[in-house]
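Dumping the structure here so I can ask a few things about it.
All protein chains but one are shown at their positions in the complex.
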Amino acid sequence: MTELERYKYDVLVIGAGGAGLRAAVEAREAGLRVAIICKSLFGKAHTVMAEGGAAASMGNVNSGDNWQVHFRDTMRGGKFLNHYRMAELHAKESPDRIYELEMWGALFDRTKEGKISQRNFGGHEYPRLAHVGDRTGLELIRTMQQKIVQLQQKDAREYGNAEANIRVFAELTITEIIKEKGVVAGAYGYWREGGNEVLFEAQAVIIATGGVGKTFKITSNSWEGTGDGHALALKAGANLVDMEFLQFHPTGMVWPPSVRGILVTESVRGEGGVLTNTLGERFMFKYIPDVFKDKYADNEEEADRWYLDQDNNRRPPELLPRDEVARAINSEVKAGRGTEHGGVFLDVSKRIPAEVIKKRLPSMWHQFYELAGVDITKEAMEVGPTCHYVMGGVEVEPDTAAAIGVPGLFAAGEVAGGMHGSNRLGGNSLSDLLVFGRRAGMGAAAYVKSATAVAVSEASVKAAADRIQAPFTRAGGENAYSLHQELQEVTHNLVGIIRTGSELKDAIEKIADIRKRSQNVSVAGDRKFNPGFHLAFDLDNMLLVAESTAKSAIAREESRGGHTRDDFPGMNDKWRQVNHISSYNGSEVVVREQKLPTLPKELFDLFDIHELEKYMTSEEIAKGGSN
Amino acid sequence: MARKVNLRIWRGDSNSGALQNVEVEANEGEVVLDVIHRVQATQMGDLAVRWNCKAGKCGSCSMEINGKPRLACMTRMSSFEEGEEITVTPLRAFPVIKDLVADVSFNYKKAMEIPAYEHPADLGPGEARMEQIDVERSQEFRKCIECFLCQDTCHVIRDHEENKKSFAGPRFFIRIAELDMHPLDMLKNRKRTAQEEHGLGMCNITKCCTEVCPEHIRITDNAIIPMKERVVDVKYDPARWLGSKIRRREG
Partner (left out) sequence: MSGVFSPSRAQIKERTLRTDKWWLQPLATFGVLFSFVIYATFRAFEGDYYYKDHLISPFYSPCLSEACVDEAVIGGFAPISAQIFNFPLSPALIILIFPLGFRMTCYYYRKAYYRAFWMSPPACAVAEPHKKYTGETRQPLILQNAHRWFFYAGLIFNVILTYDAIISFKNKDGEWGAMSVGSLVLVFSAAMLWMYSLSCHTCRHTIGGRLKHFSKHPIRYKAWTTISRLNHSHALFAWISLFAVAFADIYVRQVASGAWTNFYFFE
């Protein structure tokens, strides 16, 4: 073995998606030395795939919009399970974060007056998503990537070394967060390229590792979405909150099989796309839940008028929050009204002229044309639900993004929980990344400035190193690829979009079994860029995440947002007051209930009482929020 | 509807390597990346390949397929003839790391050499006004997914290792063009430095970059040639040079 590589930084950012990069910029601008670590190349994180846009109530298209409206939409979308403070900060700060990107060189699509244009999206009352065609995530990532390059160029001028104070470690996987004396001291990992190990000493670690989609069979996520950050945090002693809530995006591709799950952006519906079943029925009208009856059109004429006049008509039901649409599609398919490949039709070709489609949805056109041989300007797309986003995540202090229970640990982006409640609105993630990425950077900077550093002990290094070596020392053990497939089958079939108690129980047992066998995974070949070896670690993380999800899901006996129980249909006021907290006791995930923080009076008062009555118990209403 | 296909995969590292034959199944609708993954899962557990999105959005899975620089996730198996042998190799303009993974760090170094966007000091948050027609040209270039296929195919560096130090490559010519055409960018000498520092003059507009770009960015027509013309404005056109001296502004 070559000698261990060692680095010392003030702040370590794990993840180079939107959240990680924004955090890194903030920490660097606060004067700290920052390392950014990512599993893929710089600029390839999941965030590049985000299409539709970033929600921010700038009010450029409809001046009626403001943070209060955005806050209300977010809470409604999350079925009031959101951490109110996160939703509040998010709604208030998003516009500034978008403007900031523009000042760093981002080029959003424009309105006639030359302002940033905004588009409609499910669950948002007004056109609110800042966007660039359908490649908004790319714009976000590239802008921040270039901002980091700019900071490095500045350092190069000042210190003669571009990487003096901020460095990107690409294609490096972190396997462990190291704590000493109860506080964070650093992290340990390996270069994917050579397999050699690296120790980072840092006072503060920001986890920004994104989602968990790869735990599931059909997903819009890439191989990176293996829940590493969730597992790292759990093992470091932090909590995960509400891991039962997973968002199944209603429209993923379903055919051909190799592209199954790849996302079809919600903008397709925002721009006028219509969902129909094989009978030609525009079925969404049948699925408008009571809580949304006054906001959504119940007939085609009104829905169609809405595209022209949004002030005097209710919006089409295709734009209901994602959980509703996903469940509706699921029901249609189950009822035998789906396509032969198990999807439904989504059509823009009849409503929008071909050139407009190509201009507004260029990458969708491209994606279908190249991958499925379908020209969406002429034919309908076939779509079905795909696992897309995890609402649950690391429990954090809203203002600082500090992970509760572990000094020095921070989390932001998809890996953090609470912000989106039981269901995230489209476009709220990209703005979440910016708002809480920045807050995590600030939080970490403040922490580093006040805390004292602790050194990493040799014992911790040895333990971490042994764990990495282990799969090579086991000959003839299990194959990581097949275990991964097995896990995906279990989650897909038993912890999927519709759940029941007995299946969940079954799932918990099966996951435990796979986890036991995974201790015995062996790896062929050597350490050099060896995907089998990489998967062995990712698998471990996915198993913890799946366990946490299944255990939280069996505990929640109601249906809400991204958690639907066949045996407990409908929402239950009691459960609205409960968060599920997962923690790790060294051998398994333990889930307990925790009371949700009460809405303060000034936020409570933003809502119509009758609306709150649909979600809250009469005692809660009577209290009228806390003071 | 599975069929057997013959793949020749380059396996090796920076010291040595060779093309290896494998037979593998391919199903309807699959792309080359799916088949490579099947090889990985069933026959070569340690076969190295980069990928992320599998939808042509991230630019990770760049490689050369039958000698052409392409994204493996956007190359459909049905584009090959029945029985045709498919050769996959890593990018050949860059050092190889292992199997299908090349060391593309050259590109990140070059990115560092392009001066960043400079926002007008007097425009605060939300004050910027830009018209759609003014941002459209730059937006085309911002579609770039940094797959570096254009860099890989460009003969200036593919065939001449020694040019790497003085040539930024098509990916970064579009970056320069993007900034030079950005309605608000304040940095004024981009044209001159494009020619003098980033090697725009080395490009002989033979258009291979445009041919391989998976985002269909018209690299040569919309970025390189317009930049060459802008360079002429400030460097090789006596009439405009004089005009700019008199009016004290860059063309």
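As written, the chains take the letters A and B, and residue 1 is the first residue of each chain.
Keep in mind that, in the parts below, a residue touches a chain if its C-beta (ideal position, glycine included) is under 8 Å from a C-beta of that chain, and two chains touch if they have at least 3 such contacts.
As the structure is a prediction and not an experimental result, all values here were calculated from the model.
The chain not shown here makes contact, within the complete complex, with B. Of the candidate positions B:90, B:169 or B:214, contact with the unshown chain belongs to B:90. Within the complete assembly, B:156 is the residue of B:7, B:22, B:156 or B:219 that touches the hidden chain. Counting over the whole complex, subunit B has residues 10, 12, 14, 16-19, 64, 66-69, 84, 87, 89-90, 92-96, 102, 131, 133-134, 152-153, 155-156, 158-163, 181, 183, 199, 201-208, 211-212, 221, 225-226, 228-233, 235-237, 251 touching the chain that is not drawn.
Just so it is clear, only the chains that are shown with their structure count from here on.
With centres taken as mean Cα positions, subunit B sits 29 Å from subunit A. Within the complex formed with subunit B, the residues of subunit A that make contact are 40-44, 46, 48-49, 58, 95-96, 99-100, 102-105, 107, 109-110, 113-115, 117, 132-133, 135, 138-139, 142, 146-147, 149-150, 152-153, 156, 162, 193, 222-224, 255-259, 262-263, 363, 366-367, 370-372, 479, 481, 523-526, 528-533.
Of all residues in subunit B, those touching subunit A in their complex are 13, 27-31, 34, 40-41, 45-60, 74, 76, 97-99, 101, 104, 108, 111-112, 115-117, 119, 123, 125-126, 128-132, 135, 138-139, 142-146, 179, 182, 185.
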